[in-house]
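To start, I am sharing the structure in question, which I have written as structure tokens.
Here we show just some of the chains, and they stay where they sit in the whole.
In order of appearance the chains are A and B, and numbering begins at 1 in each one.
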Amino acid sequence: MTSSSTSSSPLGTVLAGLPGIRDAAEAFYKDLHAHPELGLDEHRTAGRVAERLRHWGYRVTEGIGGTGVVGVLANGEGPTVLFRADMDALPVQEATGLPYASTVTTTGPGGHAQPVMHACGHDMHITCLLGFAALMAEAKDVWQGTVVALFQPSEERGDGADAMLDDGLVDRIPRPDVAFAQHVLPLPAGCVGVRPGPFLSAADNLRITLFGRGAHGSMPQAGIDPVVMAAMCVVRLQTIVSRELAPTTPAALTVGSIVAGTSPNVIPESAVIELNIRTYDDTTRRTVLDAVRRCVDAEAAASGAPKEPLIERLGEFPPTVNDAGVAERLDRAFRAHFGDDAGTIALQTASEDFSKIPDAFGIPFAYWGIGCVDPGTYRTAAGRGTVQQDIPVNHSPAFAPVVQPTLDTGVSALTVAALAWLGGKNT
Amino acid sequence: MTSSSTSSSPLGTVLAGLPGIRDAAEAFYKDLHAHPELGLDEHRTAGRVAERLRHWGYRVTEGIGGTGVVGVLANGEGPTVLFRADMDALPVQEATGLPYASTVTTTGPGGHAQPVMHACGHDMHITCLLGFAALMAEAKDVWQGTVVALFQPSEERGDGADAMLDDGLVDRIPRPDVAFAQHVLPLPAGCVGVRPGPFLSAADNLRITLFGRGAHGSMPQAGIDPVVMAAMCVVRLQTIVSRELAPTTPAALTVGSIVAGTSPNVIPESAVIELNIRTYDDTTRRTVLDAVRRCVDAEAAASGAPKEPLIERLGEFPPTVNDAGVAERLDRAFRAHFGDDAGTIALQTASEDFSKIPDAFGIPFAYWGIGCVDPGTYRTAAGRGTVQQDIPVNHSPAFAPVVQPTLDTGVSALTVAALAWLGGKNT
């Protein structure tokens, strides 16, 4: 990581505190990693976060949306900037072999023991945001404005941002002017990447039940075959991406599950398909969702189905579309600070609920990625910004960010972003 | 051909005249073969037919439905029995090498010369019916009732029966009690076969225009792709036979033609498919036609087509379904006369418009087949009643019935049928 910041600039001044908090931050990270909690169950995590924030002088609100925590550091006139970290872990059995690996289990559906692991790096997000919060509190005299540090529960299931908003978030914290979030990605640690416009996809999961009419397999004329109906739907759904979207419009439609019948010689009553849609803007999302409805209705009609397909929403994430102006300003700040380690990141196919928070306030936002893979093991042949496929990626049991320079980079990136908005005001 | 008829029976008495007319009949047949005429253009043929009928004492009406001819021989009290032969030839270039092969051409569409050939055996049908008419006239003292010999134009295009009916046929001839027709088939000459119920299929030809929206091939999102729409229709139409009919219900749906677009990189405005449907009863026919409508409408809807598909009927034939009682009575008469050369024939996939005539009168009918292939060349391994695939079949340029015993069999079969209805009345 190169830095053009001089210690005499506000940024340099704030970051000068980093070595002083590094050991504590790393220890905090490892503790979080060893104590993962599932969505809306982040009680220990939230308590430790709140305790730290209060320690550094933040005004803290706990329990927003269950386990959400917000710390506010008002520091005179100037913009209000919100930074968000997500706190929840995943029901994954950790297989990293790390000394601080999780051995936590919780009680899952049906009373079975369920392993828990920070397999998506939210522990790193928390630690970076806390580290940044500490540095900003220590160096209040070189910046002015207000920092809002928001720790959100339950991002993985997509209901944490909603939970905080439903619990009155908008009226319970100062209105921000801009919002930021960062996420660890399988890029070389030390790297930072942002992009204007679409960054993460919207995701929509649908369950579609197709109704036929059962019959003995030897009497197709007495039935309406839902297996053929479902097959034709799967085939027809392929044409949405291939024919209804521009070749340059990124999107994916995957039918991940198809289930019908239990016997080779009985035509079943119905079939169920479950599908996942990834889009990067609301127009495309609407186009695809409408096309799915149109296609399955029509294929059911082609089969002479006794009733229309039932489409149920299993969950959804909005697209994460960075504000172009904010992202470009951020990009310049990152490049100024990180040099060649900053760059434009490729479009990602993951999804997030972060954007619901700035959308609720009606404010612009930017989301960025930081690398978390040991640069020495990252294949040099791959272009920067390209996700490599042979590295344990987020959600894998072997997902293991290198603590450094990931942590320092995350704290620094948050600080760079903060001072790109707050920095110049204090002089 | 074996015969159980004794010369003292009415049948024996009538057929005793056969040797006396054989040479003339064969010559007449070869003359007809050498002078084929297309549908509704059978002027020479009709003239020769009418002349012969008058010669034998029939009351003749000419020009019904253009070139149709009907001869009536009233012979006292008793049933009225109608026999029908079709007269038209086909636009096929004869390749039989026969001494009496056709060299006729006519002026076809666009002023081009068009070859003409009796490639479906209608010349044999005419000759047999005339031979029978002669025998019945010669032996008027052994039977009573009325014989109606009807020579129909334009069977191939399916509009000849309609032409005669539209021209008042029902009011211009005595009302028959029963109607018969026979057709040469690629079975061993000498054989006769009938079956109760379905004999020939209904045929429906449809042209379906599928409307999309044109666009450059690189901009599928700007168009509605009629090529994909047509492909999905072809795929979906397969399920009508596979899923909507009982496994034991015979039917065929063939998309014989698909045409869309002229350039690889332009999405065309529309696509056209043409299809042929073969069914053997009205319920199945209606089921399939309704399913075609339902399927193409739905596939167009699945594509988001700007308007419903246009379905045009290109022509249709009714199913030819023999009256069970008439067919069984005929079957017994055939077996009694022809012995092992008579049998139950398999369902045929060809189509006919003959049945429109008895249907117009509201009377029962039976249709039967006679063989026309040299028995020596007919593979002995094949079961009787099975159409062999390596023999030039009807409509082929090489289609060449052996004159005998085909002609004698056809005359005899008509006589057997006649006397099964008329025979017993004279004693």
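Just so we're on the same page, a contact is a pair of C-beta atoms (placed from the backbone, for glycine too) under 8 Å apart; a residue touches a chain by one contact, two chains touch by 3 or more.
Computed from a predicted structure; not experimentally measured.
Novice: For this file, with 2 copies placed, note down how many copies the whole complex has.
Specialist: The complex in this structure file totals 4 copies.
In this text, only the chains that are shown with their structure count from here on.
Novice: For the two copies chain A and chain B, what is the rotation angle that overlays their Cα atoms, in steps of 5 degrees?
Specialist: An angle of 180 degrees brings one copy onto the other.
Novice: State the interface residues of chain A toward chain B in the complex, per the touch definition above.
Specialist: The touching residues are 218-221, 223, 225, 228, 232, 235-236, 239, 242-247, 249, 291, 294-295, 297-299, 301-304.
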